[in-house]
Every structure is written in C-alpha cells, then in structure tokens.
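In this view, the complex is presented without one of its protein chains, the others remaining in place.
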Amino acid sequence: MAISKEAYQALEAIVGKEYISADPVVCEGYRSGPGGYECGLGYERVMTKIPGGIIMPKTTQEVQKIVKACNRHKVPYVPYSTGWYGPRSHCHVDDELLVDLKRMDGFEIDDKHLYATVESGVIYSQLQEEAMKRGCYIIVGGGGSQCSAIANMLGDGWSPLSYRIGLPHRRILGTELVLPDGELVKMGSLATDDKDYFWGEGPGPDLRGLLRGFTGLRGCLGIVTKMAIKLLPFQPERLKPSGISPHTTLELPVKRVKWINFTMPSKDSMKQAMFEMAKAEIGGGVTKVPIFWRAIAKANCKEDFWDIWSQESEESIANFHLLRVLLIAFTCEEQMEYEEKILNEIITELGGEARRTRPSDESWFKNADSAGMWLMCGSYVSVDYVIETLEHAIPHGENYAKLKPKYTPPLMPDYGDPGWFQSFELGHQGYSEFLVYWDPDVDTNGVDFFYLETSKENIRKRFYTSLLGPHQPLYLTGPAYGPNYHTWLLKVKDEFDPQFICHPPVPLAHDAFVEKAEWMRPMKDWESPEIPGS
Amino acid sequence: MLKGKVKLDVTDLDNFEYDMSKCIKCKGCTWVDHIYMPGMTFSTRCPSATKYLFDSYGAYGKMRIGTAMLEGRMEYSDELLKILYACTLCGACDVGCKRNLDLEIELTLEALRIKAVKDGKGPMPQHKKVAQHIAEKHNRLGSPHANRNKWLPKDVKPAEKADVLYFVGCSAAYTSPEIAQATAKILKASKTPFMLMPDEWCCGNILYSVGMADEARELAKRNVEEVRKTGAKTLLLSCAEGYRMWKVDYPKLLNISTDELGFKVVHLVEFVDELIKNGSLKLKKKVNLRLTYHDSCSLSRLSEPWTPWEGERGEWGMVSPRLERRRGTNGVYQQPRDILQAIPGVELVEMIRMKENAFCCGAGRGTREAFPDFASWAAKERLQEVKAIEAKAIVATCPFCKENFAQAVSKDGEKIKVFDISEIILAAI
Partner (left out) sequence: MNRRDKLVKIVGVENFTDDPKALETYAKDFSLQPAGVPDYAVKPKDTQEVQKIIQVANDHSLPVVPVSSWVHFYGATIPKKGGIILDLTRMNRIFEVDDFNRRVRFEAGVTWEQLTSHLAEKGFRVMLPLLPHPQRSVLTDTLEREVITNTVYDYGEPLQSMEVVWPNGEVFRTGSASVTGYPDSPSKGGNPAGPGLDFYRFLQMAQGTMGVVTWANIKTEYQTQKDKVFLAPVKDLNMVMEFLYRILRIRIGQECLLLNNTDLAAIMAADMKKEFASLRSSLPPWTLILVISGHYRNPEGKIQYEEKTLNEIIKNEFPEISFSDNLPGLPGSGEKLLGILRKPWPKEITYWKNRYKGGCHSLFFITKPTLAPKFIEKMESLASRHGYPEGDLGSYIQPIEHNRACQLEFNLFYDPTSRPEVERVRTLASEAAKTLLDQGALFTRPYGELAKLVYDRANGYAVTLKRVKKLFDPKNIMNPGNLCF
C-alpha cells in the first residue's frame, strides 16, 4: 500500500510535479539511518520507516494546503527541515508523507530592530553570517551550524554563548504555525499585523507555549513555517574566515573578541569562577571544556583521537579542569581591558592559570562543531542535556558518570568524565550535557538501556531534564513532572490533531518503542494504556 | 565491510560499506564550509543537491541509496541512474565531509558507478557513445584521430626528445585548440623544450568517471607505458580533468602510488608558477582586466596524489595501518592566483565560493554529455557569482570549464569573457 493515488494527485496539484515524488529511490534517500544523531540504535531501527512520499512546498500557503489535504485523505506526515536531528524527525509509520521544507528559504533582516525573519530552510551559519555582517550575532545551537534555525530554535538553541544570549525561548519573536489540522496561527505582532514579525508575545496569553515545551515536540504539533529570531548586538570588527579545510577557522579581532583557556585547580573552582564572573557581569561565554573535546580538536583523524585518548585515565580526567572563557567588548575596546583584568583577578583568586589560547574560533560562532562528535566512534547521542542552575548541572553530570560504567561497553570508555557544564543567562542558570558514543557496528542494546535508565535516574534523583515529551516514554516521565504534564500535552495534541496524523505516534513514540522492542520490554516498570503504533 | 579487511578499491562497493553507513546527514557535503558561509546567497557547493533538491541527490541521499544497493534492496531504475550520474564528482562533498570525519565519499560515488556498470545498468547511453568514440577513434568526440595534432601552430616545433611531455588532451586538441596553442607558446617563450606523445590517445577521464573501470584501466596501462617509453620526466597538462586522471585515477586503477608512475604529473599553472618564481619567465605585458579565478575541481579539491591502501578496520571503526586521507587541503589553489597577481594590469577579485568551496562548472566527468541542461544550469549559477563581484572575465584551468562557461555566456547574452589561464599568461608574455 502506498499513498493513495487520489491523495497523491491532490498533493501534486499543490506543489507541481517537480516537487513531489513517491519514487522508491528518492524515498530511500530520506532514510533516517544507519548513520546520524541517535542512529543505529534501537529507536531508529524499530521506529523509523522510509517515507511513502516526499513533498517540497515553497510557501506557508502550500504547507497549509498540504496539511489539509493530509487531513482529508488521512495521510500521516512529518515536517523535515534538514533531517539532522536523527530518527525522531523522520517518518515513523508506513506510507507517511515527508514534508521537506528546504525550499522555504525566505529571509529578511532588520538589524536596526535586531531581528531576522527566516523560513524553515534557512540554516544557522547563513543567519549568523548575515547577522555578523551587520554587527549582530546569534547563538548557533550546539546541534551545529547546519541546523535549520527554526528547527533548532524549537528544540534546542543554546551554546556556550548562552551565558549572554540565554534561554532560547526568549529569542523567538513573531511566528507562523500551521496547526496539525491545517489552521494557521500567527503569534506575537503577526497576530494583528501579518507583515510585522518584530514582537513575540501575545496578544494576551502567549501561544508560543505551543512551540517548544523546553526541547520541542519534534513536529507533532504542527509545522512552523516562518519565525523571527532575535539578533543580539555584537561588536563592529570582522571575524575573518581563514585556512583551508579541514583547518578552517575564524580569526578573532582580539581587541574585541577573545577566547581564553584557563587550567583550574578543581571542579569547584570552575563553578566559583562562573559564579564570580556572573557576579561581576563580565564575559560573553564561559564553559567547562570536557577533555575529549580537546582530543577531538587536536586529532587529525579517528586514529589520532584514540592515540590521544588512550593516554588518559580516571586520574587524568578527574584532575583535568579546563575553563574556557569568551570575552566580547560590546561597547568599546576599553571594555576588553576592563573585563580581562577582572577575569584574571578572579582566576588568580581561585588558583587558576591562563594557557596560551589561539586567537581564533573553530567551534562556536559560525561552525558549532557538532559533526566532529562522530569522529571517534561513528555514533553519538546526548542522553541528557538540561538548563537549570549551576548547582543542578554539576551533580547531574556526576550522576550519569556513576551510572555509565554499567553500560560500558558498548559505550565508549571515558574514564568517568562527568560531562559538560557551563553558566547560562549571566549565572541565573546553568547547563549540563552528557554525551555518549559507542561503536555502532556491535550490539548496541546497552545504549538503548542507558538512554532510558537516565530518564529513570532523573526521576529518582529529582533532576530536571530536557528529555521529556517525545524524547522518553511519556507515561514514564509524565506522572513524575508537573505532575502529569503528559495529560495536558495529550489533551492539546488531541485537540489540534484529532486524526493523529501529524508525525504519529509522537509524542508517544518512545512509549511505542519500548513496547515494540523485545529487549526493551523488561525495562518497562510503569503504567500506561495501549500505545498507538506499538 | 564494517569490520575486517578493507581496501581503498573502488571496484568493490563493499569496501565502502562503512563510509556509506556512517554518513550523519550533516549536509556539510552540500553547504559551503560554515566558517566561510557567505550568508543567504551562494551558500552551497554541491550542484546536484542544489539543482535537484531532493535529499537523494546529495551525498547523504546517495550514501543511503548505496547502502540499499549493497544490501540488494534497491532495484535499478531511470531515477536511480539519474541520481548516480547527474553529478560531476566534483569532490565538494568529499572535502566537506572530511572537514570533520574520515569518510570516503568521493570514492564511494565512484564505486557506485562502477557497480552500476558491472551490473549491466550503467553508464548512461550518452556515455556509451563516448566510450565507442574512444575505442574507435581514441578521442571522446569521435573526430578523426589523424587530426589530433592539427592544433599545432606553425611557429612551434615540439622536440623529438625532451624532459617535458605535453599531454594535450581531447578538448584542447579538437574543440579548444587555443588552449593547446597558448600552452605550446608559453613553453616556447620560456625556452622549455617539450615533446608530444608519439600517438596520443584519450586519457579516459570520462570512461573512468562513469564507472567503466576496466576500459579505463586498459587505457591507463597503455598510456602510462607510452609515456614511460618516451623517457619523459614530467608530464605536463593544461586540462584539469586530464591532470586528475593521470595523477590520481591512473595510479588508482593500476594500484600504484602517484610517485610510482615514473614521471611527475604537472599542470601548466604549477609549471609556470615555478618559472615565474625562479625568474625564468617574466610576465611584463599589461593585461588590463578585472577578472576572477574559478578553481577547476580536478585541479583543486581532487588533485592530491594517490597512494593505494589496504588494511583492517576494527574497534570503533579505526583502520590500520594508519591512513593519511586526502582531504583537499593541498590542492593546487595558490599557484594560479600567484600567476594572475604577477601580471601587470590584472585585477584579481575572488568569487564568494573559492578554493575548496568552489561551485563546480557542471561539465566534467561525463555530466555534460548526459545532462546538458544540468551542466548549463551549473555554469549559469557560477556566472551569477562573477556578476555579483562585478568581474569582467572568468579564468579557469580546464577546457571543460571554459567551454561550459562560454556556452552559458553566449546562450544568455552575458557580457562576461571566458578564458583559460594559458591565454592570459600568453597575453602577458
């Protein structure tokens, strides 16, 4: 069975022959795995399917028509901007339509009012360059510069630069959302003036609440076709691209932008440094550097990485405390001198020492270096990442480090590295992320177990987590957070997607996975009703 | 082969199972290196993905399709062949991927075509015609073999024996003789004796590129032997495609390293750059032109020498022995620029996508023969960049590029001049 002829014809009439295909070769090209974020794991193998068809709309109106046609003909569909996020942004059921949004590459920028309006096909490095040309900057989310800016703003949207540019939710302005039933809702200033995207709130209660839920609904509550994103003022000097692949980098104008690495005597001193910086209100970014990032940066190939990594030990990891600080002289050059002096004062008080640091950026301004995460093993997933406070961030990572040995192998040995943490929103928040790697060509069930185990651990230990909603079994996390956030989420989902055709069976996909995958079933120790798609 | 013995041998797709299965869909193969991302325009460097849009036409799509082919899950169809062949094998994907990872995308794409030919499904009908021409007349155009040296200007006499052998190539011999003539005159002006092949045959670039590896290998064996017989120390080319074929793909087909050919393979720009820097050639005549330089793919990204490799892949996907991967870093990027900047009156302005980020002209490696519209489209895309920087001329190092740009310019009535670098160098002597 494929997408019915009738449905196909209706869809073809919307975009034209050239922009729709059900050809099996074309569809195979949209397979989720076997490589990619979270790929090769059980979820990807069990839950994803080749699309039944691909369609590429150009405008919001076309998207609306497509969604309405899907509703009429009961065709399940999933929105797809780059397909980068891995299995969770691919088709999950047979004969599903994949709505490839790459043709929607509309872009406008109003740097005077510090926002850019983008469509789903625009990626971060494009937006960042346009912003920087005009003396502004954005956060390129840790997902990488290849992310669709909209998709990442909906589900992620932070990096070490979030020390200043903070919570991604704050940076979403006027937005267009095509609801799962095909209705279009315009948010913020668009609600009353459908040409003006400059403001995000209202009117009245803020429907941007439907967009994210911390880290996104993976497209199961509609398709965002256009969004205005805040730009933040930067500084006037150019960051000059230089070098030839693979050693390309941005040369920093050091009187205005500077990274400095510091070795610190302890983890606690790093935390204190972040605290003191926030108190002094200096800095443009600050993060702990996990040691394996350094190994990746030094390695010329996979084997190099392992040469370097195999020199490490639990002791070396436990004693490695590298703090990386970004200073940005937003106002004038004197600000750099002022902040650097205070920074050095803080570091000296805490017993740290500056290291020679290249006056360049490879990783965070334009090229958030996420693709490099696959160098070591050919696989990667973050089993958790969460914005909370610094006091939450540190034990959160340490906790996973204790849990991880049980699942190593197949997880890559990391000698107890407790993950990455950094300061956010000028110290009001803290961030932690725990990244794992494994050899995808061996038995990977252990990774599936670990992934779910982290969710249970969070519940046991009362940690917050971004992996709620569609990312973990909803009936596991639901009762533990809110409580019962899942009941509201499902009510909203039922209201706007009564036919359950917008990216089914998300947000219940991980529940379905646990039911379907026989090696996962023993892990189910929570109640749930029958899960569609399981 | 995911673990165990593996070789960089394109005649067996199994050697690239690991590479295909580890593509992470970051699309670094399509986007310009993010560090160099120029913004909303000129953001991509894969012509296939940019024109055809469906993911299947980008390397990420092809890797997935390739996995399906290897696993016997994919039936051949017109669409599959189009996906495999509407691609210039320009190497942008390979370089883009290797910025971060160790995957052999270019070799995989070559291996997919070889498989298609082995399976009796490829290449495209137009390529089969080219193969027939080469077999019958030793040139890809089907022109009389006897006319191959007709390009020679009267005032240039090749030597009977010399250290330098100028390999002209089908394009310069038949369709772009001005390139061969300029090259010969440059050699004469620099007092460099050179010889020609006693009987020059097509280098087989299109044969290899479309997957006809056996035929290409036969040609390689023959051609290498013929050059060795001449005792030439240096094989000089003014065609980027031919250059790549001799320097990289001949050793690949013959399972030897570039060094083991027995002679150096050098492009005109490398040769002239050295002459200028050692004072043997002076470019004194003014050439008043605001021009831009187009990095022909085969001279730039794809031009690093070849070393055969075989070994084992084990834990975490590591290979042994250690493999020094060709990432496009040491391609011939700077020499042509240095030459142009040494010419008085020349104002060299760079296009937005340059060096390893260059956007392929769309013609090479069999693409124009089978997909002329695609080739024409790609050339026009590139010419938009020329206009964006207000250059009056575009200069390339390959007759494929020149012919394709020239055709696009004349079709659209553009006012951009199209040159091969040999013509500019000659004008400055």
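Labels A and B are assigned to the chains in the order they are written; within every chain, residues are numbered from 1.
Throughout what follows, contacts are C-beta pairs under 8 Å (C-beta built on N, C-alpha and C of every residue); 3 or more make two chains touch, one makes a residue touch a chain.
For clarity, every value in this text was computed on a predicted model and none was experimentally measured.
The chain not shown here is in contact, across the full complex, with A.
Listed residues A:280, A:354, A:403 or A:523: the one in touch with the omitted chain is A:280. Here one chain is not drawn; of A:198, A:449 or A:526, the residue touching it is A:198.
Considering the full assembly, A:342 is the residue among A:342, A:442 or A:523 that touches the omitted chain.
Only one of A:31, A:208, A:302 or A:456 touches the absent chain when the whole complex is considered: A:208. Chain A residues in contact with the hidden partner, per the touch definition given at the top, are 112-115, 135, 164-167, 169-170, 179, 183-187, 189, 191-193, 196, 198-199, 201-215, 217, 230, 232-233, 275, 278-281, 330-332, 334-335, 338, 341-342, 345-346, 386-392, 395-396, 425-430, 459, 461-464, 466, 468-469, 477-478, 480-486, 488-489, 491-492, 495-496, 507.
Here, only the chains that are shown with their structure count from here on.
Centre-to-centre spacing of chain A and chain B amounts to 38 Å, using the average Cα coordinate of each chain. On chain A, the positions that touch chain B within their shared complex are 19, 21, 23-31, 33-37, 39, 54, 56, 82-84, 100, 102-103, 105, 107, 122-123, 125-126, 128-130, 133, 144-146, 241, 243-250, 301-303, 306, 362, 366-367, 369-372, 374-378, 412, 439-441.
Those residues of chain B that touch chain A in the complex are listed here as 2-3, 18, 21-28, 31, 33-40, 43, 53-58, 60-65, 67-68, 73-75, 77, 79-80, 83, 95-96, 98-102, 315-320, 322-323, 325, 327-329, 333, 355-356.
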